[in-house]
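Removed: one protein chain of the complex. Kept in place: all other protein chains.
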Amino acid sequence: MSHDPQVLAEAIVRDMYAGDAMSAWLGIEVVEVKPNAAVCRMTIRPEMVNGFGVCHGGVTFALADSALAFASNTQGRVAVSIENSMTYPAPVHEGDVLTAVASEEGSSRKLGFYRVAVTREDGTTVGLFRGTIYRTERLHPAAEAKQ
Amino acid sequence: MSHDPQVLAEAIVRDMYAGDAMSAWLGIEVVEVKPNAAVCRMTIRPEMVNGFGVCHGGVTFALADSALAFASNTQGRVAVSIENSMTYPAPVHEGDVLTAVASEEGSSRKLGFYRVAVTREDGTTVGLFRGTIYRTERLHPAAEAKQ
Amino acid sequence: MSHDPQVLAEAIVRDMYAGDAMSAWLGIEVVEVKPNAAVCRMTIRPEMVNGFGVCHGGVTFALADSALAFASNTQGRVAVSIENSMTYPAPVHEGDVLTAVASEEGSSRKLGFYRVAVTREDGTTVGLFRGTIYRTERLHPAAEAKQ
Partner (left out) sequence: MSHDPQVLAEAIVRDMYAGDAMSAWLGIEVVEVKPNAAVCRMTIRPEMVNGFGVCHGGVTFALADSALAFASNTQGRVAVSIENSMTYPAPVHEGDVLTAVASEEGSSRKLGFYRVAVTREDGTTVGLFRGTIYRTERLHPAAEAKQ
C-alpha cells in the first residue's frame, strides 16, 4: 500500500465512486476524504419525497450509507456492511441540502464501528446513523497497485 | 374509522402510495396489505448497484422502509419512524426481485415495533430490518372520512 | 464434532453455563436448547429495579444476551457478539418471570443474525432484542472432544 494514507484513501474512493451507480443516481457528491473518514453531500429532489411530503427515509439512509462505505474502505482492505441503524431527529424536505460526515468510533482487526451524522444546511441534525463493517482480506486495486 | 380494518388499511395505503414519489421512482410495488402488515416488491435495476457491483444498501433499506411505512399506518393514525436498523445476511445483485414482508412484533399505545424480512426470489434472506414507529394523534384522510 | 447436533448443542451450553458467573448471579436458567436456538428464564428480584420502580433495562438485556450467547454457540464454533439492539414494548416489575426465546433469523459463513423475544408470564412482549454474532474458527471443548 501507499506510504501516504491520504493518497491511498483518495485513490480508493475515486475508484469506488466511479463504479457507484446508485450514488450517481441519487446525486451524492464526495466532498472530503481522509483515512477512516468521509463527507458526502446531496440535494433532495422531488422524486425523493414520500407520501407525507417529507424525504423518504431511504434517501437519507443511502447518503449516510455511501459516506460509511467510502470512509470504511480508505485503509485498503475491502470493507462490507454488517449492520446499520438510523434515527431521524428532524424531517427533511425537497430542496434541502444534506451533508453526511462519517468517522470511525472504534475498531478491532476485523471490525470497524462508524458514526455518520447527517445535517441540513441550517445545521440541524436530521439523521444519526451507525454502521458496523467487516474488513475482508481482499485489497482494493488502488491498494494493490501501490504495494 | 371504518368498522372494517381491512378496508381501512387498503384505503390508507392506496392514498400513501399515490403520493409516494420515492417508492414509484424505485419501482416498489405493494403486493399485499393487512392491518399492521404489508408486503412490497421491487426489481434491482442497473442504477441501484454500488462500486462493488452489488446492490447499494440504501435500496434494500428503502424497500424495507416503505413496507414499514405502509404496515405501520394501516390503523388510521399517522405513524412516523423513530429508529431503524438493518443487517445484510446475503448480497443482492442486478436483476434480483426482492420481497419485503413487514409485520408488527409488539406495540404500546404510542409506539409500534415492526420486523421486515427481505428475501430474494430463491428464498434467501438478504435483509433483516427492524423499525420502531411513533403513532401521532393525526388521522389519515381515509380514516377521517370513515369516522 | 458430534454427529448429533442436539447432543452437541446441549453439551456446549452445559459447559458455557457452568462457567457463566453472571447468568448464575442474575438467576438465569436455561429452559431449552436446540441447534441455533435457546430459551432462558429468570425472576425479577428487588435489587433489579431502577429509580422508577421498574426493572432496569440492563437486566432484560442480560437475559436476552445470555439466550443469544447460548443459541449462537450451539454449532461448535465459538461465537462472539458484534452488535445488539433492544426495544421495550412494555415495562417489567419485581416478581415478574421473564422468558427469552432466541432463534436464528439468517446467517452467512462468518455471521449469524438472531432474534430474541422476551415475554412476561402473561404473554406480554416486554423486550425485542436482536443480535449479530461473529463465528470464530475456535471450537468449543465439547465440539473438539467429539470430532
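As written, the chain order gives the labels A, B and C, with residue 1 at the start of each chain.
As a working rule, contacts are C-beta pairs under 8 Å (C-beta built on N, C-alpha and C of every residue); 3 or more make two chains touch, one makes a residue touch a chain.
Small disclaimer: the values here were computed from a predicted structure and weren't measured.
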Sole residue of C:S81, C:S108 or C:T124 that reaches the chain not shown, by the stated touch rule: C:S81
Option from A:S72, A:S85 or A:T99 whose C-beta touches the chain left out: A:S85
Which residue of B:S23, B:N50 or B:S85 touches the chain not shown here: B:S85
Absent chain, residues of subunit B that touch it: 82-83, 85, 110-111, 132, 134
On subunit C, residues whose C-beta touches the chain left out of the figure: 15-26, 46-53, 55-59, 61-63, 65-66, 69, 78, 80-88
Footprint left on subunit A by the chain that the document does not show: 85, 87, 89-90, 105-108, 111, 113, 115, 117, 125, 128, 130, 132
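Going forward, only the chains that are shown with their structure count from here on.
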Remotest chain, subunit C as reference, centres from CA atoms: A
Averaged-CA centre spacing for the pair subunit C and subunit A, given as whole angstrom: 33
Chain centre separation in whole Å, for subunit B relative to subunit A (CA means): 23
Whole-Å gap between the CA centroids of subunit B and subunit C: 29
Per-residue multi-chain contacts in subunit B, two or more chains: 85, 87
